[in-house]
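Just below is one structure, and these are the notes that go with it.
Every protein chain but one is kept in place in this view of the complex.
Up next is subunit A:
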Amino acid sequence: MTGQIVSIMEPSPARNAPNEAPAARNAPSHLRRLEAESIHILRETAAEFRKPVMLYSIGKDSSVLLHLAMKAFHPGKPPFPLLHVDTTWKFREMIAFRDQRARELGLDLIVHTNRDGLSQGIDPFTHGSARYTDVMKTQALRQALDLHSFDAAIGGARRDEEKSRAKERVFSHRSAAHRWDPKNQRPELWSLYNTMLAPGESMRVFPLSNWTELDIWDYILLEDIPIVPLYLAACRPVVERDGALIMVDDERMPLRAGEEPRWRSVRFRTLGCYPLSGATISTAATLPEIVSEMMASRTSERQGRMIDRDSPASMERKKAEGYF
């Protein structure tokens, strides 16, 4: 393609697939308000950037984000592709779900893996979660954004997740080196977003900023949004390791002395790489059961994430380096 005329603005092919929203139910107005705000943010992103992309992590927040994107541009398709950064250590069910959703919705899905990391044999067991996350997630994401020269990456992070996220803007600026400068963020007033970028810079966009974990589940229930079955309780083979229940999803997981996978009824509150996702003992096998279990829960969803435990300010540091 070098040297040739490259038209960046190919018109998206007209598709005529009717995708009527489900019949209106009596939704709580606060969910509708959140929905309206997120749709506004998604449309701003489409209108203001040259080449946006939606990061699709296959989790519940991504499922909601994708559902909102389908609504925002209905009856058309979202005018941006989906990007999944595949560490090759995701649960098998996640990958199957990802491919099925992209096919059903007729969306353009880009899957990117850090080939360098792969050939160096970086894995979560031998290299530790910090190094592994940096190479296979943070660096991989930066590679993918650079490779396709995306200038805006839409993600499903919420402000209620974690303290440094609570301070991040809806439109969060990244330097040409993908760095976040938390002390020098652009003020964000009303619904007016400063979307201007210098060459090489980019924006991370968080349409779910004002949603809580409970809002996400309520909305999934209300709108009947498909989610990966791993969120629902089922008998799965797990080992107890460092105080967490880790599912033995494939034969690559080295078992330590004395570790014997046991079949237990578990589910996951957050999904990621299976070696780093702690399961919780649960019998909640339906969405309403999950929601009521969540209401009674006394721990936060991030408790199951191994990577946040590395150091107290670990999320802020990872974000500064370009982690989503």
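Some points to look at:
Convention: a residue touches a chain if its C-beta (ideal position, glycine included) is under 8 Å from a C-beta of that chain, and two chains touch if they have at least 3 such contacts; residues count from 1.
The rule is short, and it goes like this: contacts and distances are computed from a predicted model.
Taking the options "Multifunctional fusion protein", "Xanthine dehydrogenase family protein subunit M", "Fumarate reductase iron-sulfur subunit" or "ABC transporter permease" in turn, only "Multifunctional fusion protein" matches the UniProt protein name of the chain that is not displayed. Set against the missing chain, the residues A:30, A:92 or A:179 yield one that touches it, A:30. Residue A:77 is the one among A:60, A:77 or A:267 that touches the chain not shown. Within the set A:60, A:159 or A:174, the residue that contacts the chain not displayed is A:159. Where subunit A meets the missing chain, the touching residues are 2-9, 11-12, 14-16, 20-30, 32-33, 35-37, 39-40, 43-44, 46-47, 50-51, 68, 71-77, 149, 151, 159-160, 162-167, 182-183, 185-194, 196-200, 209-210, 212, 214, 218, 221-222, 291, 295-300, 303, 312-313, 316-317.
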